[in-house]
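One protein chain omitted, others in place.
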Amino acid sequence: MFDIYLTLIARGLSTGAIYGLTAMGIVLIFQTNNILNWAQGNAGMFITYLAFFLLALQLPYPLVILLAIIAGAIMGGLVEKYLIRPVREKSRIGLLMITLGLAMVFEGLAAFIFRPFPRNFEPLLKGSIAIGPITLGQQDVLVIVLSTLIFASLFLILYRTKIGIGARGIAEDWYGARVLGVPVFTISLIIWSISFALSGLVGILIVPRFALEPHFMLPIQVKAFSAAVLGGMNSVLGAAVAGLLLGVMENIIAFHFPYLQESFSLVLVVIVLLFLPTGLFGKKTQRRF
Amino acid sequence: MKKSTLISLLLLALSLVLPIVLSERPSLIAYLNLIMIYALSAQGLNLLLGYAGQVSLGHAAFMAIGGYTSAILVMQFGFNNIFSIISAILLTGFCGLFVGFPSLRLSGFYLAIATMALGTASADIIKRLSITGGDQGLRNIPPLNIFSYEFVSEIQKYYLLLIILLIVFILVKNLVNSRSGRALRAIRDAELTAETMGINIAYYKVVAFVISSMIAGLSGALYAHTISYLHPVNFGLSFSIELLAMTIVGGLATIWGPLLGVLFWVFLPRIIGARMEFLATAFFGIMVILSIRFFPRGLSEIIFRLERKLKLYS
Partner (left out) sequence: MLKIEALVSGYAHLEILHSINLKVEKGEIVSVLGSNGAGKSTLLRTISGILKPWKGTITFEGKLLNDLDPIQIVKHGVVQVPEGRHIFPGLTVKENLLLAGYKFGKIELSERYDSVYTMFPVLKEREKQLGGTLSGGEQQMLALARGLMPKPTLLLLDEPSLGLAPKLVTLIFKTLERFRDEGLTILLVEQNAKRALEISNRAYILATGYLALEGNSSDLISDQNVKRLYLGR
């Protein structure tokens, strides 16, 4: 019985890593631009479609992943420069709606160009491995390893590079950073690039569990938003940990009460709103990211 | 007579004769009925987003709650239609309070997240329950029956919906022009200033949100008895987003914007044809972006500008 839980937790960690990665992208953009990026999931969906057709061209899988990440980075940059930047100092709610519109554009284009029926998407690694009593798909292990690496490098970027420290500065005080001559727009563009690249990677890693269709990233985005809120919306670390927690809890709950799997995030969000408005790692701290 | 009143009267006359003209094509009238139902929800969103400056990503869920409540009360418990619809509105309002109260006392984005969570969860819960018909959906919902008069044909439904639509639109119009409406707009435009003016921000936001969700509940109940079929898939997160898009494209903070947006949403795919249907979504997304950037009042503003241009030339 205990072994089952170990496996559930391990699998939950892999799902949670996916939520965490997406939530990190959402928090990065929320912190530097003060908006909820509703297009986060669908950007990943669109990139996954591109990857699907690159794979169909017989390109090697790792190369396709790399290309998808690059495509995501370019898309993120374009979106920041041409859609977000012109509006950003006007209205915050307008920015949210721009990302809503963008999500619809991705969805409509994907359904139109690639046709909307579900397609099977092969994982990079197919087998499974047994670690002690735990049996885990190799792809799940890959997800956990990759997201650990990504998290570590994001942390290094945010705390050790000029761009990252600049991003943290912008998150606290956009105007202050601008007056000092920090290239706020360039940094914002880089953040969007990182977020969309993350979203593309997430899409490719997780799509084998479902099927490729224009809506497949929506539930993941919902969970990622819940994780971001649970993590306090202001810390990348919080988002990552909350994502992992959410993945594990959800997996265990779904095992016992399968009908609660989707509603669980609502319960969680309402609890956060009522009792932990600053998230799990709360305290109205000064430190962000 | 003022020109705007003249136009309103003309439009009213047109909407009254339209079904008679179209009486040979009930399917078109059915479309118009759907448009009026959606327009109600969109008007609710307009009140929330356009006048109070808050985003809901769960209005489709409110429609579902309203629709299922009224349908189940009539079908399972033999409720009178008037009571069933009032119950539906009240229950949706209560759900709005449940989500809106905790999130609106916090900062801006929490309502979006909370309604998103509600939107996902409610579709899921409906799917799992047996009283709602689960994944099979709820079929054969009886048509509206008010004081033993049954609204069976599309034309009958049309006139009833038209009356309800007009009443709701007039109520919303009066609300936004009232003292509360001015308070709401003050909050939307400058929260800090509104606070120093002594406006109880959280109170007005919650009230706006509850009213907005009640309108969506009404719209959902009417949907149930007009379409006579409910399925959770039709009220998912995507439809909430689409409702938002209709409202934005039609024109935020304009009374007729929601109707315009919905008209456009329903007819656009029919105009560009089935093969291009999916492009309609992308096109709408682009319209949303363009509206935010260039036409904050959406289609209403485009029409207004065209009208002004025409005046210049005439």
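We just call them A and B in the order they show up, numbering each chain from 1.
We adopt the following convention: contacts are C-beta pairs under 8 Å (C-beta built on N, C-alpha and C of every residue); 3 or more make two chains touch, one makes a residue touch a chain.
Just so it is clear, the structure is predicted and the values come from calculations on it, not from any experiment.
Novice: Could you tell me which displayed chains border the chain that was left out of the figure?
Specialist: A
Novice: Among A:I4, A:L63, A:V179 or A:A211, choose the residue that contacts the chain missing from this document, as touch is defined above.
Specialist: Considering the complete complex, A:V179 is the one touching the chain left out.
Novice: Using the definition of touch stated at the top, determine which of A:G169, A:G231 or A:G247 touches the missing chain.
Specialist: A:G169
Novice: Pick out the residues on chain A that sit against the missing chain.
Specialist: Output for chain A: 162, 165-166, 168-169, 172-173, 175-183, 285-288.
As a convention for this text, only the chains that are shown with their structure count from here on.
Novice: Provide the residue numbers of chain B that touch chain A in the complex, in ascending order.
Specialist: Against chain A, the touching part of chain B is residues 49, 53-55, 98-99, 102-103, 106, 108-110, 112-114, 116-118, 120-121, 123-125, 128, 237-238, 241-242, 244-245, 248, 276, 278-289, 292-293, 296.
Novice: Provide the residue numbers of chain A that touch chain B in the complex, in ascending order.
Specialist: Contacts found on chain A: 30, 36, 38, 83, 86-87, 91-94, 96-98, 100-109, 111-112, 116, 215, 218-219, 222, 225-226, 229, 233, 259, 261-263, 265-270, 273-274, 277.
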